[in-house]
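In this view, the complex is presented without one of its protein chains, the others remaining in place.
Residue numbering begins at 1 within each chain, and the chains themselves are lettered A and B in the order written.
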Amino acid sequence: MDLLAQYVMNGVMLGLMYALVALGFTLFFGVLDVVQFAHGDVVTAGAFAGLATYAGLVLAGVESAVPQLVLVVIAATLSMAVLGAVLGRVLVLPLKGAPPLNVLLATLMGGTALRECIRLFYPGGSQPQRFPALLPSASWSMGHFTLRLDNVLMIVAGGVLVLGLSLVLRRTRLGLEIRAVAQDEETARTMGIDFRRVVLLTFAIGSALAAFAGVMHGLYYNEINFGSGLLLGVIGFSAAVLGGLGSFGGAVLGGFLFAGLQTLGAVALPFASAYKDVFAFTVVILLMTWKPTGLIGEQLGERV
Amino acid sequence: MRTASAGTRAISALALAAVAGLLLYGFLATESEKTVGLILLAAVVAVAGGLRSGVLPRLVHAAGAGPVLGALGLSMLALIITFHDDPFVLLLMARALLVLVACLGLHVQLADAGVPNFAGAAFFGVGGYTAAVLGRSDLPHLLILLASGAVAAAVGSLLLLPLLRTRGHYAALITIAFGLLFRTFLEVNDTLGGPQGLKLGGLRILGWSFNDDRQLLGMDFSGYAFYCLAAVVLALFAVALVRRVERSWIGVALDAVRLDETAAACFGISIGRWKIAAFTLGNALIGVAGGLSAMMVGFIAPNNFTFQESLVLVSILLLGGLGNLAGLAVAALLVIWLPEKLQPIQEFRYLLFSVLVVLVLVLRPAGLVRRTARRPFGSVAW
Partner (left out) sequence: MVSGTAQLLVCRGLTRQFGGVVALSGLDLELRRGELLGLIGPNGSGKTTFFNVLTGLFPPTRGEIVFDGAPLAGARPQEIHRAGITRTFQRSRLCLDLSIFDNLAIGAHQRLDHRMVFNVLRRHDLAREADATAAAATELLEIFDPPLARRLFEPMTGVAMIDRRRVEICRALMSRPRLLLLDEPSAGMTGEETTRLMDDLLEVRRRFGDLTIVLIEHEMSVIQRVTERCVVLNYGKKLCEGTFAEVSADPEVRRAYLGLA
């Protein structure tokens, strides 16, 4: 029972992280019909930006955890919002008319460049970096299961973020513009919506979410690695695809679904929990074979 | 289409091969990084000039592909003899050639049939692991090399159904996911050596061991010379095969599938059949190259077959111009040799390649050299 609770806790944390990444993918696909494959590396970059901020704060003499945490999160999300907009402006928008595989390739390579920059230029970047524990370490024991306050805080924060995004999309003018562009670019333009502004803001928002996920990742595992973004990106993309690219609810569902698959894999194959990724990706491939455009698929139509 | 005499063809082919050979020799022999840069510059100028003025295509056309390939083979042989006891250079040459063969497989999949494969390094690894496992038995090594290709093709066939059902980035995701899960599987699985990998004995054909250094024609030949020779043979075979496939009804069918599936179907072309054929053939080539490479290097481990390495293979295709075989060869050489020859960029090579590819995609999406329409393969001059 306690083991189950532990797994559930794990699963929810990971699911939320994956959902945040998947939301980025689905937003970008919604507004531009594009897969931005550097997104996973933006997650890592966000974590490193947070780490660098922390190092700076320590040097500046900021000792207390609360301002550290707040500033780290702000710095990470803001810097990645900017990076995301830049990536959109430089890599994605110029390739708007090109065959979709070109954008996939360009962003894959862009992600590689980003990853390599972290590895080469961040001091000690090629080694895993310790991420500071900025959240309170209180915990409650319930039998063999330990409920940690930091995990609860992260889950709550992540949940608030997802809900917040949902509200932004459904209640604000920006959200309306984003949905309009996602629905039909041409009509949106004729209605006077500034297409480029909306696209760049969408990239900024999606990348800010990624940064948050990166900081979460660092706080949860207490370490970050320049290469972790790659796997996270593929997982986030898989999650978004499973839920149906372009669907908000689908991305969240997909994130939790993938986390669930990993947990299931770890439980079902106790002799090697490392096989959980093999298991999860195999299921993804099988699901995509069954439903090529996701469980809540995108409707592909072709005018003949 | 052949209006030149046999003599003209031979001379054109040999001239091209000689120039290429000299450039390659200079590139490989020099220790000084400055000279490497100069030779590179000279080569770029020569090729660009040759292409712009039309001299290069006309020379190649006049010679005919067969003679050019043969002459290039002779050049490579000359280079092997020149560097007979320099294992470093020989290994470098062999590596570039084997990567070229793998990229040729990828070329058939992506550039011809439009099937994306972001797990190229994984299939290379499948070939290598097959060679490692079968090398422990008594099977003749030539058969093992063929088996490397066959097993890679067989493993690839697991992805066929998902790949046929999906399009574009969904299909790409499937190969990416496969590459990741393959590597994870290898690292976790101890029967295949786990993260340490497996060791291989070298290639032996009819008792002749490729690993041994030998004395021939009064010169000392490093064992790698023979691997290099094998790689040259494999590469020539692969280029000839891919070229013939492209310049045939198969090539036309693959193009039709890649460019417009709906129209292709309306004219009786089976989309599934051709995607399967291209994917299988491509993986077979990649597998054989992987098998030979593993035998040459002597061991194989999972961290050679990362997604990053698959991206390098795809980068080579893009940098050479998707669809351009000559460009592919040049790109393969540069991607493998440049980081070795210019030590400062060794550390930065992934960054360099990714930035170059992004530049190519954004600035010259048609590739550095345009893909030309297929030259007719009939016999009458039209």
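We adopt the following convention: contacts are C-beta pairs under 8 Å (C-beta built on N, C-alpha and C of every residue); 3 or more make two chains touch, one makes a residue touch a chain.
Note that the structure is a prediction, hence the values are computed from the model and not measured.
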Worksheet entry | Contact residue for the chain not shown (choose from B:Thr8, B:Ser248 or B:Asn303) | B:Ser248
Worksheet item: Which residue among B:Val55, B:Ile81 or B:Cys266 touches the omitted chain?
Response: B:Cys266
Discussion item. List every residue of chain B that touches the chain not included in the displayed model.
Written reply: 241, 244-245, 248-250, 252-253, 255-256, 259-260, 262-270, 277, 371-380, 382
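Keep in mind that, in the parts below, only the chains that are shown with their structure count from here on.
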Worksheet item: Could you state the distance in Å from the CA-based centre of chain A to that of chain B?
Response: 35
Item to complete: Spell out the part of chain A that touches chain B in their complex, as residue ranges.
Response: 35, 90-91, 94-95, 98, 100-102, 104-106, 108-110, 112-113, 116-117, 120, 230-231, 234, 237-238, 241, 272, 274-275, 277-278, 281-282, 284-286, 288-289, 292-293, 300, 302, 304
Worksheet item: Once bound in the complex, which stretches of chain B touch chain A?
Response: 116, 118, 159, 161-162, 165-170, 172-174, 176-178, 180-181, 184-185, 187-188, 262, 307-308, 311, 314-315, 318, 347-348, 350-351, 353-355, 357-358, 361-362, 365
